[in-house]
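Removed from the display is one protein chain of the complex; every other protein chain stays in position.
Read from first to last, the chains carry the letters A, B and C; within each, the first residue is number 1.
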Amino acid sequence: MPYQKKEFPNRFTALQKDAMHNLLRTMIRIRTFESRVEELFLNKKIPGFVHLYIGEEAIATGVMANLRKDDWITSTHRGHGHAIAKGAQTDRMMAELFGRKTGYCKGKGGSMHIADFSVGMLGANGVVGGGFNIAVGAGISSLIKKTDQVAVCFFGDGASNRGTFHEALNLAAVWKLPVLFVNENNQYASTTPTSFATSAERIADRAKGYGIEGYTVDGNNVIEVYNAASALIEAARKGKGPALLECLTYRIKGHYVGDPEKYRTKEEVQKHFVENNPITRYINYLKDKNLITDAEIDAIQAEASSEIAAAERFAEESPFPEPEDALDDLFSFSPQEFPEAVR
Amino acid sequence: MPYQKKEFPNRFTALQKDAMHNLLRTMIRIRTFESRVEELFLNKKIPGFVHLYIGEEAIATGVMANLRKDDWITSTHRGHGHAIAKGAQTDRMMAELFGRKTGYCKGKGGSMHIADFSVGMLGANGVVGGGFNIAVGAGISSLIKKTDQVAVCFFGDGASNRGTFHEALNLAAVWKLPVLFVNENNQYASTTPTSFATSAERIADRAKGYGIEGYTVDGNNVIEVYNAASALIEAARKGKGPALLECLTYRIKGHYVGDPEKYRTKEEVQKHFVENNPITRYINYLKDKNLITDAEIDAIQAEASSEIAAAERFAEESPFPEPEDALDDLFSFSPQEFPEAVR
Amino acid sequence: MRTISFSQATLEAMQEEMRRDPTVFVYGEDIVRQGGIFGQFKGLPEEFGDRIRDVPISETAIVGAALGAALTGTRPVADMHFADFIGVAFDEIANQIAKNRYMFGGQANIPLVIRAPDGISKQAAAQHSQSVEGWVQNIPGLIVVAPSSPATAKGLLKSAIRQNDPVIFFEHKVLYPQKGPVPDGEYFTPIGKAEIRKPGTDVTLVTYSIMVQKSEEVAMELEKEGISVEIIDLLTLKPFDTATILESVKKTHRCVVAHEAVVSGGLGAEIAARIQEKAFFHLDAPVLRVGAKDRPIPFSPVLENYIAAQKDDIRKAIYAVLYREG
Partner (left out) sequence: MRTISFSQATLEAMQEEMRRDPTVFVYGEDIVRQGGIFGQFKGLPEEFGDRIRDVPISETAIVGAALGAALTGTRPVADMHFADFIGVAFDEIANQIAKNRYMFGGQANIPLVIRAPDGISKQAAAQHSQSVEGWVQNIPGLIVVAPSSPATAKGLLKSAIRQNDPVIFFEHKVLYPQKGPVPDGEYFTPIGKAEIRKPGTDVTLVTYSIMVQKSEEVAMELEKEGISVEIIDLLTLKPFDTATILESVKKTHRCVVAHEAVVSGGLGAEIAARIQEKAFFHLDAPVLRVGAKDRPIPFSPVLENYIAAQKDDIRKAIYAVLYREG
């Protein structure tokens, strides 16, 4: 479906070269992490279910570059990219995926529940659409505490059909909450093409039902995402209320690692990967404009590789939790304080 | 909020005089029933909670005149008008409100659960927004059984903020279900003005988010409602899919009988009652066009009064259920067949 | 001690906590403009401005946002209007709120309160009469409380607001206008502790919420017949105070559990199961349960009365565990 392009102020051009490189660095770190996670899962180093963010890196990267550490995000089952872009450490992430004690959730969460509250990453979510109202609640906190913190809610095209989407956007709109709803339209919800399950021509069209702004951007173009997010997050921070930003992208990998992908052709995937790889596109742009050298790219890539290798080592060398650790963390109090509660 | 008026084909003018009078008859029957129910509630003849449809009669009447007996409707907590317009008998309704054995629900439901499945009235609902997906399910039945039955879902402005609204409209849209969603925007959800809780400028604007048609009409003008419903129900019946029709009206009475109504002034209510009483407006129209005589109006009024008086007598003279009747109706089978299930 | 109503008592709790801590706020449907059906929010808008808020009819947002707010430095109190509507936000309660601390390895406190007016009142019928504590019994990670009097209402609500864990606060609609003694000054009713409302020696009656007073009435009547009933008011329903129950049962050797919710799958099941498990050889009779018959609550007064648990049901159960003729 076509969409009308909105021209956001091009704040990207005002960035220092370093900041521009940081966008690339984040995308490459995500890609490198995810690629290794895929292998590790297939090698049975990682149990559970893993949903990869490969091909969608520009969205988390472009949005998060506009957030402060004390801003919040809510994520989805496909949360690794969001976590990395928001500032989580890849070693503790990897340890979590490995089910180790040193993981962010001490091995209790795994991939589907990756989270780092200390950097405002309020958690991946195993329930599609479970994050909308958590983000709304964060926005309410900002209002109650009279801070200028902003919350960003990431969600899929499939998630846009959950009732929680509706209730969250409506409440955010009537209370003018500082929340940006970022739709990652990767054209599939599991096996189901977006157009089959989502009645709106564009998910951004749904904004009208809440009297808020809604825009669609090329989610494989990190600059477009950056500029749109910059404008909308600034508006939210200034009390202008929520907005809906639809980022068009494509899910390069299966829905989960191991997905037989019977519902689409290899050609379709290949075409998208070649034409729309957000990293390649951004590198080409930077090179075109002489904003980066091959050596710099290689350095970023090498750095990412060694970071992820170290993360893997950290995870591998970390101990598993003790079985009895499974009893901890249900409540704020300890078994000694309140034995009935933690039988 | 203003809205753009859509000109629907004026099918009303094609009606026989009888049919025109029937619209008035239905509105007056509803008004008479409701007015008496209010008194009976205040006289403690009716227990429970009662929500009156006074002032909103044009909507149920104008819509239902376009439905067949084998079409379905879902209703709200404010369901008496819907039931009457769909063809339920006022005596069995009144008996239900009185908690009698002869009531539609054998006294198990009361006002908030008034229903007559035999005429396709699939029930009032104590859960705001509980009817959306029931209507969707009825629409699916029509598809599966390949009939041309249509389902109409009535819902309030407040209900339009429930997640069920969103999921129902989206599913109806992607499956092109024969469902018409009729919003009764009576400007309040209990104590809360519509504009305070509902972010859309017009509830009909929400249609765009589902790629369907959405229109706003004057819900106090039975002719406008009739014409709009006629076009949209015909489209639904022909397989064109769902639509959203917002009918602007005003809740003349308190949210429930007994509401102290601290949230609005008597003047506001009076103004609406004088200016927007749908019955007066329709009578004036018919008289203006010489389509009805005073004698005919009086006859309709007298008929309605004696019908409702008879309904009251029926209810009053009906027995209460036996206490043990409270055990029946949980399942399709009897206690004898399946004692465990009905302990 | 003053004598104030249950709703007034909850209002005082709100006021005290909101004055003390600017991060406490409260929201729900139709609470600002009408001050709550029983005046339980009256005056808060004047004093606290937009720290008390009306919301759209959006229960998933109400409850889901409470989690988001709690995770980010505030202490939300969300009003459900009717406990029946907890079903609308059940995923938020069961899969988000209850699991958050655990599945994220204890990263955050979750100081939130969900106020849920429950119970049978005024022939409100099937969807407005429920006691739904049974719905959340099998969900680890929730604290559930249910006061039975103005004093416990105030004390428990204050404790709930201070708790760094999610608390569901069931308040019976019939209790709101009822008056009772409430201590002067600040006090807290501890979460997790049952109270012995009336000591007794012949039979233990475990109960909570509205059924406490019905139990007291029955006990008073039975006293005249020489039957001494010990009444335990649970106050916290999850996790409930097993120790106090067991201690009493080990003394009386007989136990009846009474609640307003339907019997099958109700909280009484867990209580009975646990008692027989931990005090089997102390029991001289089975633990009997009193509650509504296994039906939705019907509308007509005749039917409602028949389905609802009555004082007479409690009496009969007590006779039964004492092997007396009714």
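Operating definition for what follows: a residue touches a chain if its C-beta (ideal position, glycine included) is under 8 Å from a C-beta of that chain, and two chains touch if they have at least 3 such contacts.
What you see is a predicted model; the values in this text were computed from it and never measured.
Just so you know, the chain we are not showing touches A, B, C across the whole complex. Within the set A:129, A:211, A:241 or A:278, the residue that contacts the chain not displayed is A:129. Note that of C:18, C:114, C:288 or C:308, the residue touching the chain absent from this view is C:288. Contact with the chain that does not appear here is found for just one residue of B:140, B:245, B:279 or B:292, B:140. In the full complex, chain A touches the omitted chain through residues 47-49, 99-100, 105, 107-110, 112-113, 125-129, 158-159, 161-163, 189-192, 196-198, 260, 262-263, 320-327, 330, 342-343.
Where chain B meets the missing chain, the touching residues are 72, 74, 103-109, 113, 115-118, 122-123, 125-127, 130, 132-145, 149, 151, 163-164, 167-168, 170-171, 174-175, 328-333, 338, 340-343. By the touch criterion stated above, the residues of chain C touching the omitted chain are 84-85, 87-88, 90-91, 93-95, 98-99, 102-103, 125-127, 132, 134-141, 238-239, 261-262, 264-270, 272-274, 276-278, 280, 283, 285-289, 294-296, 298-299.
Going forward, only the chains that are shown with their structure count from here on.
For chain A, the chain whose average C-alpha position is most distant is B.
If you average the CA atoms of chain A and of chain C, the two centres end up 40 Å from each other.
Shared interface positions of chain C, defined as residues touching 2 or more other chains, are 55-56, 58-60.
Multi-chain contact residues of chain B (touching two or more other chains): 161-163, 196-198.
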